[in-house]
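Here it is, the structure, as structure tokens.
As you look at this complex, bear in mind that one protein chain is not there, while each of the others sits in place.
To keep things simple, chains are lettered A, B, C and D as they appear, and every chain counts its residues starting from 1.
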Amino acid sequence: MIDIFGIPIQAFLGQILLGLVNGSFYAILSLGLAVIFGLLNVINFAHGALYMLGAFLAWMGMQYLGLNYWVMLVVAPILVGIFGMILERLLLRHLYKLDHLYGLLLTFGIALMIEGIFRSFYGVSGQPYPTPESLRGAVNLGFMILPIYRGWIVLASVIVCLFTWFMIEKTRLGSLLRAGTENPKLVEAFGINVPLMITLTYGFGVALAGFAGVLAAPVLQVSPLMGANLIIVVFAVVVIGGMGSIMGSIVTGLGLGVIEGLTKVFWPEASSTVVFIIMAIVLLLRPAGLFGKEK
Amino acid sequence: MTALALEIKDLQAWYGESHILHGVNISIPKGQVITLLGRNGAGRTTTLRALLGLTGTRKGSIKVHGVEAINLPTHKIAHLGIGYCPEERGIFASLSCEENLLLPPQLNGTTAGDKGMSLAEIYEMFPNLLERRNSPGTRLSGGEQQMLAVARILRTGANILLLDEISEGLAPVIVKTLARMITTLKAKGFTIVMVEQNFRFAAPLADHFYVMEHGEIVEQFPASELAAKQDTLHTLLGV
Amino acid sequence: MGLTCVFNHYFLKLMHNMSDLILETKNLTKEFLGFVAVNDVNLQVQRGHIHALIGPNGAGKTTCFNLLTKFLPPTSGNIFFNGNNITAEKPAQIARRGIIRSFQISAVFPDLTVLENVRIGLQRQQNNSFHFWKSNQCLHELDDQARELLAEVDLLEFENEITSNLPYGRKRALEIATTLGMKPELMLLDEPTQGMGHEDVDRVTQLIKKVSAGRTILMVEHNMNVISSIADKITVLARGATLAEGNYQEVSRNPAVMEAYMGTSQGELEGAH
Amino acid sequence: MNRQILGYALFAIVAASLPAFGIYPIFIMKILCYALFACAFNLLLGYVGLLSFGHAAFLGSAAYASGHAIKVWGFSPEMGILYGILIAATLGFVIGGLAIRRSGIYFTMITLAMAQMVFFFFLQAPFTGGEDGLQGVPRGHLFGLLDLKNDLNLYYMVVGIFMIGYFICWRTVNSPFGQVLKAIKENEPRAISLGYDVDKYKLLAFVLSAAIAGLAGSTKMLVFVSATLSDAMWQMSGIVVLMTLIGGVGTFIGPVIGAFIVVMLENKIGDFGRMIADTTGVQWFSSLGESVTIVMGLIFIICVMAFRKGIVGELAHFFTARQSKSQ
Partner (left out) sequence: QEISDDIIKIGFITDMSGVYSDLDGPAGGEAIKMAIEAAGGEINGKKIELVTADHQNKADVASAKVREWIDQGKVDMIIGGTNSATALASAAVAAEKKKPYISIGAGSTALTTTHCTPFTIHYAYNTKALANVTGSAVYNQGGKDWFFITADYAFGHSLEQDTINVVKAAGGTIKGTVRVPLSTTDFSSYMLQAQTSGAQILGLANAGGDFINSIKAASEFGVTPGMKPAGLLVFINDVHALGLKATQGLYLTAPWYWNQDDESRAWSAKFEERIKRKPSFVQAADYTAAETYLKAVKETGTDDGEAIMKWFKSNTINNFFAKDAMVRKDGLMIHDMYLMQVKTPEESKGPWDYYNVVEKIPGEKAFGPESESTCKL
């Protein structure tokens, strides 16, 4: 058996892979945050709650309507997106002229409410969500037994991230979005309905969160607090990656997942803090984040 | 009397608290080319921006092809057939040259007649852009960026063009290209509002001149009176 | 050029360097991600002058100011104030040396009263600005001094008004009063008359003239009337670089300046573009 | 000034007599601790314009520090509190020093993340008791004289501490230093250009705020004889924002009123829900007590959307508006 720093290589590789799974969630969530921050300049504190909402919708679909995982994997993000758009239209929209901090506070309030409502109906203990039939079981990778579903998480999130990246970097829609981030006023002067674009972007960003929620449902319990615990780490990821940078979010999300996974092996006590420590260091050295542009 | 493409009455505008435009009146018949002259800071750029609702508060009346636009959101105003080429060019750094070019949507507002130029026509007019089509927008030279900024709005089918200092910082040869382009556009029936420091560039092109000072129109005359107004112009603009 | 001439030239230059130059930049350059906003500028401001910085939009005037006050770090080059190299100092340090700036967009403290605005500036002399345990009653010692300054800019009657209620022109005047309170050796004014009505422009112009006594002023201004009436020396920037320098007569006849700044007015220039 | 003193005296008299009316002293002490915490927070948000989302770190660290000092090292209560303040201020110096390098949203996120780090530290450090918390800290005798086991004695001490803390906040704002803070808040670049090294001022304000938050934390620890993770959790940072927002950012009594409302809500909303459930017959309301967060979230949203000035701010605005109309 080969050891790395006294840890068998199997365990090492295994933890890297698990880190990648967690990193997948970080990546999708921070991607959504980045998209939203880019165009709206709002730190979407409700992101975690909407992630939770996605998971719950999947669970409710199964519980009450008998809809299976694959249906909900499509439907739940759409519903979350629509919900987000309603939020944007009714509430967030009125705050753009004010200090960005109000956006943060508003979404914080929204997060509290959504979480509170689900708590009052379902308690904080999680609801189990079965792994879809077709993704049950595990493959033996030699160094570890990887449940197929975990592999699917990494695959699905990489696909979604790359798809989003492609949409934003390579399509006309994306060019509108990027241009809107740079100079929304001018884009509007070209005749583009920027307010609508903002609504849709917010919808899309939170739909990503919803998607992550559905992905997470079978591995984590579907619980009202699942988002609250995750969101702060994701914030840190966004800050490290560079606020608003798409590729930054994806790469940092996955990377930090892995680093966190490794910390669990080498220095378990620090595993929950390592992301914040990295954040502090990055901020000292590169205030705009690893991939962020200095403004 | 020909139909007015643009009719601005008593337009006032503010940036935050500073009151920049103090009641601007301009009427432009369809197909005319006019030039706004004035010193730095006279408020010409602000006039264009106010037309599109890009300033802070604004008051007064703006009719685009007879449609009142003072209360419309910016993107709707654009759909009335206005294309805007900003002073700072507004090339998007995160977009390639061609993406920049393709960015503004085709306007099919009520009165925007033309279909707009095709990409091929545009590349024909500005061969430089064809060459640089894949480089990031802000890597283009200043002149190329300027061309791009103008070319960008030609595709949209807008028939009222607001061109802010398009000749600024450009080599004579490009300025000539631009002059030719404006002549062509004029022939095609475009209505054009130019803001120019470069009087020599603007003089032969414009049908009508307006001179601004401190946010007001202080003088206006048709091209035919240009010679006669030399002295006035000199006192108003010259150092 | 005769030998004496050459000698005189150098002698004069030496003299300048020794005493008369309050501010000097050497090869000052600022790049933003490859874009050169200020390019190798050698600015020399003489003590006691009203020195105007003009140039087309985007010429780099505001950036220049930001460099001088260290709101932006220069990419290269040096800045000397009274012969001392201040290139490495922090904004607040620069201010304490006596270089006080105003901003292109009005810079007052909107929710404080007019009197308090001026006092903020004066307070620094008291050396108690970290004393969180002291009553702010002690600030009233500064009231008289503050009122004097307000009187100087005709704002005395507004002393207890909340600043945000003042008309725009008055705010600019207040800004100047606050700046004066710092007893600056060198005042940097960025477009002090921007956004003002005619009367305000005149008043502020006169005010600048008035306060220039005994100190040096470096100002950015678009309004040529203002410049022609008060500026002793003008530096023209274009595309980040110095284009011309001299008094109003010299500069206004300079064809390059006409070209860059006004565009051509037909009669005078040929051949360009 | 005289009116201030009068108001102060009035407050002292009312506060002193409350227990006589049968009001539960611990309840009021809790409000006072939170109120002090909110005042400390407001010192930053209201007077320097810095939104810290990590103030729980200071509350918690002081609570743990003084709890540990009193329980394990046998400190007297007053020394324990001082020690707590010292720790909170030191932590404030470190976190503040990092955070003030950036402004706006970034500042907020950094404070949040740093506080989260502190939280995890407390979760894992051996002396905090992890999830169990530090329980059963002896209250001891104040200056060796006053037995704080007696709720009433403790109550008067807490009222005293609150008044001192409140006074420090008030004094800070109304000091030469406070004047500079106001200037920085309103126009930071201008303050720099006038020669103020704003980072130093911000840092001092941050440390002061952390110290007073620490005072609140240590006091709260004495009241509940325990220090637990919930003191350091980010939700606590959210609550203090809420209290300040409800009461009125940048007003003096705002945070106090906000604290009162939030604590009332936390404690009484269950009864209120049960009342509604009884009258309307909708059973769901009876679980309202368990879902204080819904109500808090709702209040948050309402405050941000409609009452950005908070109760005190809106009232003040209303009265000045009426005054200027009548004039």
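Quick notes on this one:
We take it that a contact is a pair of C-beta atoms (placed from the backbone, for glycine too) under 8 Å apart; a residue touches a chain by one contact, two chains touch by 3 or more.
Every value quoted in this text rests on a predicted model; they were computed, and no experiment measured them.
Shown chains touched by the hidden one, complex as a whole: A, D. Within the whole complex, the absent chain has one touching residue among A:74, A:138, A:155 or A:196, and that is A:138. Listed for chain A, the residues touching the missing chain in the whole complex are 7-8, 10-11, 14-15, 18, 21-22, 119, 123-126, 128, 131, 138, 140, 144-145, 147, 149-150, 219-221, 223, 225-226, 261, 264-265, 268. One chain is missing from the display, and on chain D it is touched by residues 24, 26-27, 30, 123, 130-133, 135-136, 151, 224-226, 228-231, 289-290.
The rule we apply is simple: only the chains that are shown with their structure count from here on.
Counting steps between touching chains, the shortest path from chain C to chain D takes 1. Using the mean of the Cα atoms as each chain's centre, the chain most removed from chain D is B.
The chain pair with the larger count of C-beta pairs in contact, out of A-D and A-B, is A-D. Put simply, the C-alpha centre of chain B and that of chain D have 56 angstrom between them. Once the centre of each chain is set as its mean CA position, chain A and chain C turn out to be 49 Å apart. Chain centres here are Cα averages; for chain A and chain B they lie 43 Å apart. For chain A, the set of residues that touch two or more other chains is empty. Across the whole structure, chains are in contact as follows: A-B, A-D, B-C, C-D. Against chain B, in their complex, chain A makes its touches with residues 172, 175-176, 178-179, 181-183, 185-195. Contact residues on chain D toward chain A in their complex (touch as defined above): 51, 98, 101-102, 104-106, 108-110, 112-114, 116-117, 120-121, 123-124, 234, 238, 241, 245, 284, 287-288, 290-301, 303-305, 308. In the complex of the two chains, the chain C residues touching chain B come out as 35, 56-58, 105-106, 168, 171, 191, 194-198, 222-224, 228, 239, 251-252, 257-258, 261-269, 272-273.
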